[in-house]
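A single protein chain has been removed from this complex, and every other one stays in its place.
Coming up: subunit A.
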Amino acid sequence: DRNRVEDPGTDGDRVVASYCELCFWGCGVLAHVKDGRVTKVTGNPDHPLSKGRLCPRGAGATGLLYDPDRLKRPLVRTQKRGADVFEEVSWDAALNKVGEGLLELKRRHGPEALALFSHGSGGTWFKHFMKAWGSPNVGAPSYAQCRGPREAGYLLTYGTPLGSPEPIDLAHARVITLIGSHLGENMHNTQVQDLADAIGSGAQLVVVDPRFSVAASKARYWLPIRPGTDIALLLAWMNVLVEEKRCDAEYLAQHANGLEELKAHVAGKTPEWAAAITGVKAELIRDSARFIAAARPASLIHPGRHTTWYGDDTQRARAMAILAALLGSWGRRGGYLTFNKMGLPPYKVGKEMPHGGKGAADKPRNGGYPVAGEVIASGLCDAATPGHALYDLKGWMVYGCNLIQALPSRKQTIEAIQNLDLLVSIDVLPAEICGWSDVVLPECSYLEREDDVLAPPWREPFLALRQEAVPPLHESKPGWWIAKELAGRVGLGDYFPWKDAREYVDARLTLGRHDVAEARRRGVVLGKVGPVCEEEGLAIELGTDSKKIELHSEELKRLGFDPIPNYVPQEEGPAGHFRLLMGRAPTHTFGRTVNNRLLAEPYPENEVWVNAEAAKALPGFPGPLRNGERVWLVNQDGARSGPVRAKVTQRIRDDCVFLVHGWGQGAKRLRYAHGKGASDAELVTRYKVDPIMGGTGMSVNFVRLEPVGRTA
């Protein structure tokens, strides 16, 4: 029969519910298993974050599971550190070596000399290990290299950081303002779903970005701002709101402190003043301000996520938070909500955790970063260089984060590494950091393991289960097993009394009086939905000491910082150079997915975006740079990356270039990604530290383009 329907037969014989870890949003997935293989991964309709839909990375999970370059067996370094030369050893030999190294470290320097860098859900087992071990040095680049300034800015203004997933009401906002955030390319599934629903129901966008992002292409107003001048724009917007009495006066009178100081501060900071600084026309600034104000309180200033740009980032986040307050959107529908977490009792360990003496070693010896709410990963890195911090770090465990690309200044990171007595990495793939490690422990991917229950705050609170779809491939092992085995080798076995992660999770679910079998079948337990904003009956409560929104921050004043944000000009680059900006592509999660062959199909490597006019006459080029031509990127200090394809486009200003982060991998055992594209991280030889919270502003580097083939 010629009309026979070809069925590719990818539906599973078994479908296992779990939650995704191709990024850290944690969407619910269904893994289809047939003949012992995962054929496809689809969205779990019951899960509040995915609602049955997955982004490309989530759908591309099999590309990670079956990546031929995965770490297969434990590795022990045989040559000098960084040579990336190892021998394969048994698990017993590798764990014994790590155990001995840890005990030696503790004997000589105390337990605090060990730090854990952890990004990913399996990291909870190693965090537990660190508690039992007695070290407070647990951090992740996701704070001081990513969302930290935002957390500090909102903490100072509203008394609470935002966390992840952000409690924002995209779905009900009538106007959504994105400031340097390229949601849609930055693919946080639920937020993109909500954004599309908002657009579908007529919500309008205002997008501030030097690049004509996907979001900008859908915006009512696009403000192609000169990089580094966002605070000037935000102050001018406030000026329009205040001068034209477009603020929510009643809301501010009830909930905010410092309105008079703010009014005085923004007087004179007119759109005309900001136009000269930002390169955005005064009329466009004024019109967009009025447009944003007209939709209040359902006028959402999106808080952004990757916010470590120029070193004054907490102040920029403050300006955004203050603007949101003027709109009366905190605590209101279409603005910022209050989500709840579903509680779950802890597993009863039955042994007291040791009470540590020392605080974390993440800050310089002479102090600093008074508003840091989490441990600063770059500070933990610096603390390995002797004499920098209050005490020195001598050992690192690195779980699932490639510090070589995640931290600024590769040179500084490598210097720190060379001071360590012990560097152990736990990873699924041979990331660059693995090449610098003494011992590499291969973890299995999320589809091959059980982890702790995930219970993020959300409109609809829930518990989500991580479940093994197929047994670990090769000789990889789940994080829970590695942590437990390690604990046993350093005398901490009593802190890991569970047989395995499954027993651990079942015990917690049972203590919480949940139906374990049903939870495992469905992959998720849904909690009660309560009111999340004033319109639903939830009174606005502020977490600040004053119980008010701090438009003018007494705390910052006391600490010696500007109580209301000021625009301070950024340093410009050398002639012929472009400011280097970085961002995301929807198919990738930093460097974690660049080796994924499935995801590489639509997006095989990154490109450097160059303005089409600027590309016509680049210094050192014999003629116009052609679209698709490969170039080197060379920064102000001579660091180079590439060759990378040029995307010659009208979609970016002529004073900056743009790269998607994660490419230009130096790890030679990532056979697909190795040497493809360019690394923005390699070009971040300079960074500017945010004095308020320790974030590392990385968009302060400048590059020139160099034709390929002319390299000295």
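The working rule: contacts are C-beta pairs under 8 Å (C-beta built on N, C-alpha and C of every residue); 3 or more make two chains touch, one makes a residue touch a chain; residues count from 1.
Going forward, contacts and distances are computed from a predicted model.
In the listed set "Thiazole synthase", "4Fe-4S ferredoxin", "Transport permease protein" or "Molybdate ABC transporter substrate-binding protein", the entry agreeing with the UniProt name of the missing subunit chain is "4Fe-4S ferredoxin".
For the chain left out of this panel, the touching residue among A:Phe86, A:Trp480 or A:Tyr603 is A:Tyr603.
Within the full complex, the residue among A:Asp197, A:Glu536 or A:Glu571 touching the omitted chain is A:Asp197. Of the listed residues A:Arg246, A:Lys269 or A:Arg651, the one in contact with the hidden chain in the full complex is A:Arg651.
For the options A:Trp222, A:Trp273 or A:Tyr687, the residue in contact with the chain missing from this view is A:Trp222.
Interface note for the absent chain: among A:Asp494, A:Glu613 or A:Asp637, the touching residue is A:Glu613.
Along subunit A, the points of touch with the absent chain fall at residues 2-10, 39-43, 52-56, 58-60, 62, 184-185, 187, 189, 192-193, 195-197, 199-200, 212, 214-215, 217-218, 222, 224, 586-587, 597-599, 601-603, 611-613, 649-654.
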